[in-house]
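The complex appears here without one of its protein chains, the remainder shown in place.
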Amino acid sequence: MSAAVKTLVNQPYKYGFVTTIETDTIPRGLNEDVIRLISSKKNEPEFMLEFRLRAYRHWLKMTEPTWPHVTYPAIDYQDIIYYSAPKQKAKKNSLDEVDPALLETFEKLGIPLSEQKRLTNVAVDAIFDSVSIATTFREKLAKEGVIFCSISEALHEYPELVQKYLGSVVPIADNYFAALNSAVFSDGSFVYIPKGVKCPMELSTYFRINSGDTGQFERTLIVAEEGSHVSYLEGCTAPMYDSNQLHAAVVELVALDNAEIKYSTVQNWYAGDENGKGGIYNFVTKRGLCQGVNSKISWTQVETGSAITWKYPSCVLVGDNSVGEFYSVALTNNYQQADTGTKMVHIGKNTRSTIISKGISAGHSKNSYRGLVKMSPKAEGARNYSQCDSMLIGDNAQANTFPYIQVQNHTAKLEHEASTSKIGEDQLFYFTQRGISQEDAVSMMISGFCKDVFNQLPMEFAVEADRLLSLKLEGSVG
Amino acid sequence: MMTEGSEVILSVRDLTAEVDGTPILKGMSLEIKAGEIHAIMGPNGSGKSTFSKVLAGHPAYEVTGGEVIFQGQNLLEMEPEERARSGVFLAFQYPLEIPGVSNLDFLRVAYNSRRKHQGLEELDAFDFDELIQEKLDVVKMDSAFLSRSVNEGFSGGEKKRNEILQMAILEPKLAILDETDSGLDIDALKIVANGVNQLANPENAMLVITHYQRLLNYIIPDRVHVMANGRIITSGTKELALELEARGYDWLLEAETAEVAV
Partner (left out) sequence: MTTQVSPKREVGYLSELLQQRPSLDVQAIGAETVAWLQEIRDRSTPIVRELAIPTTRDEEWRFTDLSSLLKVNFAAAKPTSPLPDISSLVLPEAAASRLVFVNGFYAPELSSVAGIPEGVFAGNLWANEIPRWRDYLAKLPGGQEVFSALNTASLTDAAVVWIPKNRSLEVPIHLLFVSTAGELPTVSQPRCLVVAESGSAVTVIEEYAVCPHPQPLSHRRGGQEYAAYLTNAVTEIWVGENAQVTHARMQREGEEAFHVGKTAIAQARHSRYTCCAVSLGAKVSRHNLEIFQTGEGTETILNALTKIAGEQLADTHSTIALNHPYGTARQVHKCIVGDRAHAVFNGKILVPKPAQLTDAGQLSRTLLLSPKARVDTKPQLEITADNVKCAHGATVSQLETDEIFYLQSRGLDADSARNLLINAFATEIVDRIPIASLRQTISQIVRSNPIS
């Protein structure tokens, strides 16, 4: 990689600071007693403890997946702390009671929570290590009947709803990391949109890992009742440590008849340093169930962080005429590894899905797209359009594409497109010879490459995503 | 064309350059005045393309000696984008595809960086559109090309025409055409040559590098230079090109070797 390319890619990670705060941390290791301890600390209903223990027993019998195109040293699951929370009053009634150090932390991350400074059209649930510390606009949302709170609170206040849907999309034994999450998850967001309600503002959860040896296992559950509509966004950052932290989240979405869920992610966990030391292992299971007719679930993700990403936001299209979408930009640099993509499982009639995946690999990174499109025998008239583009920056990056297609219905219609291109010395010289600076050249090429995906993001975040990518790539070209 | 007393646009003296440690240019000297069209011919590997890339400042080539003066400025001290903004234009032998960047945006950003450099106000999208519609005619291009990504999915002929369109927009002082005729069918060749002839004027200079004499039937050069082994071994009028087509390069190369032996 030439010098100019290098300076472009290697921007310092500006979210790498650590917040000093007194925490309530349980001892390292995992066994049934630890799970009971987590459950009792959170004062959970009995069904939840049973759910966790069942998941744990399944997990013990499972093995870590080896098929992703990533390599990492064996994880010692007994060396991880499964619960760590900032010490604070049991229940915070207002933001005034939240530790100012925490508020300051989120402010520094660009997520002000106080009434004066918060974003006016976005409700935020802020999660620090294992617990939710604040959720803004709860009352305003409650007026519309929208429930937006941490999942711990939901377990107390709406246990029936949680019990009905938790594990209904991602079963406890779905895969190794989902089983682990089901056993030990600490917190996350819960969203419930009642029948016919169009959620009046963007909902957003901001995840912050602070502690150096705590695993983070959040659980998000979104239920959209008939005819409802919600747009949800999550963001993630973590401090810079030399060690790796495990993040194994589960997200479940349920869309009933005519409901629509739009789920966007800007993932910027710490990615490790330029030699690949440190960074988050991001092993995440995200799945949406289009249960109702004409329902729609749309995933948009901008993945720029994490040392390793293993993540396939999927749609199970059960309802007739339901729609699944996946728009993704995955950027890897230095020694990052990403194996990401989606699964579109067509079960109902005339179901439709769209996959737009853009992978950018710089440095010595590995970036793989892995996607499955499945047309079940009953999926009459189902359609899929897939487009998977890769862009290589420099000479040592890798891009792979693994599209899997299973068609069991002859009326199904599939389209697939893929391309590989490069930003290298020659492409940049073409720009500079026309009088355009290298920085402008890279930014034009990256924006152009990603625009199909960025167009799907809520406006405020599209700009943010564009800027984030330019920052990440600054100096990586030339 | 009358060039006596015209301004010297480009002056190259004893230029040497290498790539990855291998010397390619071994003492190039050349002077081009305003209003002139020069052609450089030569066998494969003679250093023609290297010369064009060195003039434009391609980072892979290292200049090891000699000087290049462009309109009184030391060209070799300038960054590639500065050279471009000062009026050096290279029509690429193999124009690159830039997915996702529309031809129109590319042209506008390029044009405005030139304007900015000249201390002129940048053109907005509307005015630029007017300008470009006018220029499309030079290369007989359809405006549908403008909304497509730069060179993406273009045929060989379309890519070369797009280069000439860019040249028409940027109005360079010195246009270097690096084997613009290679891989073109006769119709595309005529369009490209016609475009170049329309853009040539008493104020600018053209350096046409070609492997095939055919192009010089359509663009009539004032001078023809033959390059071999990294330098110009002989120069002449357009008749020299015809002789080369008929006799090949070997007789010249042999003469050159003989000369060296003496």
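As written, the chains take the letters A and B, and residue 1 is the first residue of each chain.
As a convention for this text, a residue touches a chain if its C-beta (ideal position, glycine included) is under 8 Å from a C-beta of that chain, and two chains touch if they have at least 3 such contacts.
Here the structure is a predicted model, which means the values were calculated and not measured.
Visitor: Which one touches the absent chain: B:59, B:183 or B:202?
Guide: Of these options, the touching residue for the absent chain is B:183.
Visitor: In the full complex, which residues of chain B touch the absent chain?
Guide: Listed in rising order, the touching residues are 93-94, 96-97, 99, 152-153, 155-156, 182-183, 185-186, 211-212, 214.
Visitor: Kindly note down the residues of chain A that lie in touch with the hidden chain.
Guide: Against the left-out chain, chain A lists 392, 395, 410-411, 413-422, 424, 426.
Assume only the chains that are shown with their structure count from here on.
Visitor: Quick check on the complex: what are the chain B residues that touch chain A?
Guide: Residue positions touching the partner: 56-60, 79-81, 83-85, 89-90, 92, 95-102, 105-106, 109-110, 113-114, 117, 149, 166, 170.
Visitor: Could you list, by residue number, the parts of chain A that touch chain B in their complex?
Guide: 2, 389, 419, 421, 425-427, 429-438, 440, 444-445, 447-451, 478
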